[in-house]
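Here the complex is missing a single protein chain, while all its other protein chains stay put.
The block that comes next holds chain A.
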Amino acid sequence: MLDLENVHKNYGKVTALDGLNITISKGEIFGFVGPNGAGKTTAMKIISGLLLPDSGRVKVAGVDALKENHVLKEKIGYIPDFFGVYDNLKVNEYMEFFGSIYGMEGEKAKKLSLELLELVNLSDKAEQYVDHLSRGMKQKLCLARSLLHNPELLILDEPASGLDPRARYEMKEILKNLRQLGKTILISSHILPELAQMCTNIGVIDKGKMVMTGTVDHIFHEMESANPLVIRFTRNHERALEILKENPLADNIAIRNKSISITFKGNEEEEARLLSTFIQEGVMVSSFTREEGSLESLFMQITAKEEAEFT
(Lines give C-alpha, C1' and ligand atoms only; values in the text may rest on other atoms or scores of the structure.)
Protein backbone atom coordinates (compact mmCIF):
# COMPACT_ATOMS: atom_id res chain seq x y z
CA MET A 1 0.00 0.00 0.00
CA LEU A 2 2.83 2.42 0.86
CA ASP A 3 6.43 2.27 -0.26
CA LEU A 4 9.00 4.88 0.65
CA GLU A 5 12.36 4.15 -0.85
CA ASN A 6 15.53 5.96 0.15
CA VAL A 7 13.78 9.30 0.68
CA HIS A 8 16.01 12.27 1.45
CA LYS A 9 14.91 15.73 2.48
CA ASN A 10 17.06 18.63 3.63
CA TYR A 11 15.98 22.05 4.87
CA GLY A 12 19.05 24.08 4.05
CA LYS A 13 21.84 22.44 6.05
CA VAL A 14 19.45 20.50 8.28
CA THR A 15 18.78 16.92 7.29
CA ALA A 16 15.16 15.99 7.94
CA LEU A 17 15.08 12.63 6.15
CA ASP A 18 18.21 10.63 5.52
CA GLY A 19 17.36 7.73 3.25
CA LEU A 20 14.06 6.80 4.88
CA ASN A 21 12.48 3.49 3.88
CA ILE A 22 8.97 2.46 4.88
CA THR A 23 6.85 -0.38 3.58
CA ILE A 24 3.25 -0.78 4.72
CA SER A 25 0.97 -3.54 3.49
CA LYS A 26 -2.76 -3.20 2.90
CA GLY A 27 -4.83 -3.37 6.08
CA GLU A 28 -1.95 -2.58 8.44
CA ILE A 29 -2.01 0.01 11.18
CA PHE A 30 1.56 1.25 11.14
CA GLY A 31 2.72 3.19 14.18
CA PHE A 32 5.33 5.78 13.37
CA VAL A 33 7.39 6.61 16.44
CA GLY A 34 10.17 9.10 16.92
CA PRO A 35 11.32 12.03 19.02
CA ASN A 36 10.51 15.62 18.05
CA GLY A 37 12.40 16.61 14.93
CA ALA A 38 13.02 12.99 13.92
CA GLY A 39 11.33 13.58 10.57
CA LYS A 40 7.87 12.08 11.16
CA THR A 41 5.88 15.11 9.99
CA THR A 42 8.21 15.68 7.04
CA ALA A 43 7.75 12.04 5.97
CA MET A 44 3.97 12.29 6.36
CA LYS A 45 3.84 15.52 4.37
CA ILE A 46 5.85 13.92 1.58
CA ILE A 47 3.50 10.93 1.53
CA SER A 48 0.51 13.31 1.46
CA GLY A 49 1.87 15.29 -1.48
CA LEU A 50 2.47 18.42 0.57
CA LEU A 51 6.21 18.39 0.25
CA LEU A 52 8.67 17.42 -2.42
CA PRO A 53 11.59 15.21 -1.31
CA ASP A 54 15.09 15.95 -2.55
CA SER A 55 15.40 12.37 -3.76
CA GLY A 56 13.80 8.98 -3.36
CA ARG A 57 10.60 7.26 -4.41
CA VAL A 58 7.13 7.37 -2.88
CA LYS A 59 4.40 5.00 -3.99
CA VAL A 60 0.90 4.94 -2.53
CA ALA A 61 -1.48 2.19 -3.68
CA GLY A 62 0.59 1.78 -6.83
CA VAL A 63 0.54 5.52 -7.57
CA ASP A 64 3.75 7.50 -7.90
CA ALA A 65 3.02 10.18 -5.31
CA LEU A 66 5.51 12.61 -6.81
CA LYS A 67 4.34 12.36 -10.40
CA GLU A 68 0.62 11.64 -10.11
CA ASN A 69 -0.27 14.03 -7.33
CA HIS A 70 -3.88 14.41 -8.42
CA VAL A 71 -4.50 10.64 -8.36
CA LEU A 72 -2.69 10.37 -5.01
CA LYS A 73 -5.21 12.74 -3.42
CA GLU A 74 -8.00 10.28 -4.11
CA LYS A 75 -6.07 7.50 -2.38
CA ILE A 76 -5.19 9.28 0.86
CA GLY A 77 -6.96 10.90 3.78
CA TYR A 78 -4.70 13.25 5.74
CA ILE A 79 -5.19 14.47 9.28
CA PRO A 80 -2.51 16.95 10.36
CA ASP A 81 -1.30 17.42 13.93
CA PHE A 82 -3.53 20.48 14.36
CA PHE A 83 -7.27 20.98 14.05
CA GLY A 84 -7.82 22.43 10.61
CA VAL A 85 -11.48 23.27 10.89
CA TYR A 86 -13.63 26.25 9.89
CA ASP A 87 -15.12 27.56 13.09
CA ASN A 88 -17.85 29.52 11.32
CA LEU A 89 -19.36 26.47 9.65
CA LYS A 90 -21.74 23.96 11.17
CA VAL A 91 -20.53 20.36 11.49
CA ASN A 92 -22.75 19.14 8.63
CA GLU A 93 -21.79 22.14 6.47
CA TYR A 94 -18.12 21.37 7.09
CA MET A 95 -18.66 17.79 5.94
CA GLU A 96 -20.73 18.88 2.94
CA PHE A 97 -18.05 21.37 1.89
CA PHE A 98 -15.39 18.67 1.75
CA GLY A 99 -17.90 16.29 0.15
CA SER A 100 -18.49 18.82 -2.63
CA ILE A 101 -14.74 18.87 -3.34
CA TYR A 102 -15.08 15.19 -4.24
CA GLY A 103 -18.17 15.84 -6.34
CA MET A 104 -20.71 14.76 -3.73
CA GLU A 105 -23.73 17.03 -3.66
CA GLY A 106 -27.25 17.04 -2.29
CA GLU A 107 -28.84 14.09 -0.53
CA LYS A 108 -25.96 11.74 -1.29
CA ALA A 109 -23.51 14.05 0.42
CA LYS A 110 -25.83 14.58 3.40
CA LYS A 111 -26.38 10.84 3.85
CA LEU A 112 -22.68 10.02 3.68
CA SER A 113 -21.81 12.87 6.04
CA LEU A 114 -24.30 11.60 8.60
CA GLU A 115 -23.00 8.03 8.29
CA LEU A 116 -19.44 9.17 8.88
CA LEU A 117 -20.46 11.43 11.75
CA GLU A 118 -22.17 8.39 13.24
CA LEU A 119 -18.99 6.36 12.80
CA VAL A 120 -17.07 8.90 14.89
CA ASN A 121 -19.96 9.39 17.35
CA LEU A 122 -20.71 12.96 16.29
CA SER A 123 -24.10 12.52 14.63
CA ASP A 124 -25.83 14.42 17.46
CA LYS A 125 -23.57 17.43 16.83
CA ALA A 126 -24.40 17.79 13.11
CA GLU A 127 -26.23 21.10 13.56
CA GLN A 128 -23.67 22.63 15.92
CA TYR A 129 -21.06 25.15 14.88
CA VAL A 130 -17.58 23.62 14.76
CA ASP A 131 -16.48 26.41 17.07
CA HIS A 132 -18.58 24.89 19.85
CA LEU A 133 -16.94 21.45 19.68
CA SER A 134 -14.33 20.22 22.15
CA ARG A 135 -10.79 19.44 21.02
CA GLY A 136 -11.49 15.72 20.90
CA MET A 137 -14.68 16.26 18.89
CA LYS A 138 -12.85 18.49 16.41
CA GLN A 139 -10.26 15.77 15.95
CA LYS A 140 -12.99 13.20 15.34
CA LEU A 141 -14.62 15.58 12.86
CA CYS A 142 -11.29 15.83 11.04
CA LEU A 143 -11.17 12.04 10.91
CA ALA A 144 -14.73 11.85 9.52
CA ARG A 145 -13.83 14.49 6.94
CA SER A 146 -10.80 12.52 5.81
CA LEU A 147 -13.00 9.47 5.15
CA LEU A 148 -15.46 11.23 2.83
CA HIS A 149 -13.84 10.06 -0.40
CA ASN A 150 -13.23 6.53 0.93
CA PRO A 151 -9.41 6.74 0.86
CA GLU A 152 -7.29 3.60 0.92
CA LEU A 153 -4.59 5.05 3.17
CA LEU A 154 -5.23 7.23 6.22
CA ILE A 155 -2.35 9.37 7.41
CA LEU A 156 -2.73 10.63 10.96
CA ASP A 157 -0.07 12.91 12.40
CA GLU A 158 -0.17 12.74 16.20
CA PRO A 159 -3.97 12.41 16.36
CA ALA A 160 -4.04 11.81 20.09
CA SER A 161 -1.90 14.75 21.16
CA GLY A 162 -3.69 17.08 23.53
CA LEU A 163 -6.69 14.78 23.92
CA ASP A 164 -7.99 13.68 27.31
CA PRO A 165 -7.86 9.94 28.15
CA ARG A 166 -11.49 9.37 27.17
CA ALA A 167 -11.08 11.09 23.79
CA ARG A 168 -7.88 9.10 23.23
CA TYR A 169 -9.69 5.86 24.02
CA GLU A 170 -12.52 6.78 21.63
CA MET A 171 -10.05 7.66 18.89
CA LYS A 172 -8.30 4.32 19.39
CA GLU A 173 -11.58 2.41 19.11
CA ILE A 174 -12.54 4.32 15.95
CA LEU A 175 -9.19 3.48 14.36
CA LYS A 176 -9.63 -0.18 15.25
CA ASN A 177 -13.05 -0.09 13.54
CA LEU A 178 -11.50 1.54 10.50
CA ARG A 179 -8.93 -1.22 10.27
CA GLN A 180 -11.75 -3.75 10.31
CA LEU A 181 -13.27 -1.81 7.42
CA GLY A 182 -10.09 -2.52 5.47
CA LYS A 183 -8.35 0.83 5.81
CA THR A 184 -4.58 1.03 5.94
CA ILE A 185 -3.49 3.52 8.57
CA LEU A 186 -0.21 5.32 9.14
CA ILE A 187 -0.25 6.94 12.54
CA SER A 188 2.42 8.85 14.39
CA SER A 189 2.41 9.37 18.10
CA HIS A 190 4.50 9.90 21.18
CA ILE A 191 2.12 7.81 23.26
CA LEU A 192 3.87 4.53 22.58
CA PRO A 193 1.87 2.07 24.70
CA GLU A 194 -1.28 3.24 22.92
CA LEU A 195 0.33 2.64 19.56
CA ALA A 196 1.26 -0.85 20.71
CA GLN A 197 -2.35 -1.56 21.57
CA MET A 198 -3.76 -0.62 18.19
CA CYS A 199 -0.91 -1.03 15.68
CA THR A 200 0.04 -4.15 13.77
CA ASN A 201 3.49 -2.81 12.95
CA ILE A 202 5.73 -0.17 14.41
CA GLY A 203 8.60 1.80 12.95
CA VAL A 204 11.00 3.84 15.03
CA ILE A 205 12.46 6.86 13.26
CA ASP A 206 15.36 8.94 14.50
CA LYS A 207 17.32 11.64 12.69
CA GLY A 208 15.46 10.93 9.49
CA LYS A 209 16.24 7.20 9.44
CA MET A 210 14.20 4.17 10.34
CA VAL A 211 16.14 2.63 13.22
CA MET A 212 13.80 -0.25 13.98
CA THR A 213 10.76 -1.67 12.32
CA GLY A 214 8.66 -4.78 12.70
CA THR A 215 5.53 -6.27 14.13
CA VAL A 216 4.45 -5.28 17.62
CA ASP A 217 5.47 -8.80 18.81
CA HIS A 218 8.92 -8.38 17.30
CA ILE A 219 9.30 -5.00 18.95
CA PHE A 220 8.18 -6.47 22.29
CA HIS A 221 10.69 -9.30 21.92
CA GLU A 222 13.41 -6.73 21.30
CA MET A 223 12.13 -4.87 24.31
CA GLU A 224 12.36 -8.03 26.43
CA SER A 225 16.04 -8.57 25.66
CA ALA A 226 16.70 -4.88 26.18
CA ASN A 227 15.24 -4.90 29.69
CA PRO A 228 17.54 -5.57 32.63
CA LEU A 229 17.73 -9.01 34.20
CA VAL A 230 17.33 -8.78 37.97
CA ILE A 231 18.78 -11.65 40.05
CA ARG A 232 18.18 -11.84 43.79
CA PHE A 233 20.53 -13.89 45.98
CA THR A 234 20.26 -15.18 49.53
CA ARG A 235 23.88 -16.38 49.79
CA ASN A 236 27.30 -16.20 48.06
CA HIS A 237 26.58 -13.20 45.87
CA GLU A 238 30.34 -12.45 45.61
CA ARG A 239 30.72 -15.61 43.55
CA ALA A 240 27.66 -14.60 41.51
CA LEU A 241 29.36 -11.37 40.68
CA GLU A 242 32.48 -13.20 39.48
CA ILE A 243 30.37 -15.48 37.24
CA LEU A 244 28.59 -12.49 35.71
CA LYS A 245 31.84 -10.65 35.04
CA GLU A 246 33.13 -13.72 33.18
CA ASN A 247 29.96 -14.00 31.05
CA PRO A 248 30.34 -12.09 27.73
CA LEU A 249 26.55 -11.64 27.42
CA ALA A 250 26.30 -9.73 30.70
CA ASP A 251 26.88 -6.03 30.76
CA ASN A 252 26.10 -2.96 32.91
CA ILE A 253 26.31 -4.89 36.19
CA ALA A 254 24.73 -2.96 39.05
CA ILE A 255 24.48 -4.15 42.65
CA ARG A 256 21.32 -3.20 44.58
CA ASN A 257 21.28 -4.61 48.17
CA LYS A 258 20.98 -8.36 47.75
CA SER A 259 20.16 -8.25 44.08
CA ILE A 260 22.17 -7.64 40.94
CA SER A 261 20.80 -5.94 37.85
CA ILE A 262 22.46 -6.65 34.49
CA THR A 263 21.88 -6.07 30.83
CA PHE A 264 21.81 -9.60 29.47
CA LYS A 265 21.81 -9.91 25.71
CA GLY A 266 21.07 -13.61 25.62
CA ASN A 267 17.96 -15.52 24.69
CA GLU A 268 15.83 -17.66 27.01
CA GLU A 269 18.16 -20.70 26.67
CA GLU A 270 21.20 -18.63 27.59
CA GLU A 271 19.29 -17.22 30.56
CA ALA A 272 18.57 -20.79 31.70
CA ARG A 273 22.24 -21.70 31.29
CA LEU A 274 23.28 -18.74 33.44
CA LEU A 275 20.84 -19.77 36.16
CA SER A 276 22.16 -23.32 36.07
CA THR A 277 25.77 -22.04 36.43
CA PHE A 278 24.76 -20.10 39.58
CA ILE A 279 23.25 -23.24 41.11
CA GLN A 280 26.23 -25.43 40.20
CA GLU A 281 28.60 -22.86 41.77
CA GLY A 282 26.59 -22.86 45.01
CA VAL A 283 25.04 -19.46 44.59
CA MET A 284 21.59 -19.40 46.21
CA VAL A 285 19.20 -17.63 43.85
CA SER A 286 15.83 -16.56 45.21
CA SER A 287 14.55 -14.81 42.09
CA PHE A 288 15.63 -14.51 38.45
CA THR A 289 13.42 -12.17 36.37
CA ARG A 290 13.40 -9.70 33.54
CA GLU A 291 12.44 -6.24 34.76
CA GLU A 292 9.08 -4.88 33.52
CA GLY A 293 9.83 -2.62 30.62
CA SER A 294 7.88 -0.40 28.30
CA LEU A 295 7.96 0.60 24.69
CA GLU A 296 9.21 3.97 25.85
CA SER A 297 12.28 2.43 27.50
CA LEU A 298 13.07 0.56 24.29
CA PHE A 299 12.52 3.74 22.32
CA MET A 300 14.86 5.62 24.64
CA GLN A 301 17.49 2.88 24.32
CA ILE A 302 17.27 2.81 20.53
CA THR A 303 17.46 6.54 20.11
CA ALA A 304 20.20 6.84 22.77
CA LYS A 305 22.20 4.18 20.91
CA GLU A 306 21.77 6.13 17.70
CA GLU A 307 22.92 9.26 19.52
CA ALA A 308 26.05 7.46 20.76
CA GLU A 309 26.83 6.16 17.25
CA PHE A 310 26.26 9.61 15.85
CA THR A 311 28.64 11.31 18.27
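Things to note:
We adopt the following convention: a contact is a pair of C-beta atoms (placed from the backbone, for glycine too) under 8 Å apart; a residue touches a chain by one contact, two chains touch by 3 or more; residues count from 1.
Throughout what follows, contacts and distances are computed from a predicted model.
Set against the options "MaoC family dehydratase", "NADH-quinone oxidoreductase subunit K", "Peptidase M1 membrane alanine aminopeptidase domain-containing protein" or "ABC-2 family transporter", the UniProt name belonging to the omitted chain is "ABC-2 family transporter".
Contact with the undisplayed chain is limited, among A:30, A:78 or A:264, to A:78.
Think of the hidden chain as still there; on chain A it touches residues 9-12, 14, 16, 36-42, 45, 48-52, 66, 69-70, 73-74, 76, 78, 80, 82-89, 93, 97-98, 100-103, 142, 145, 149.
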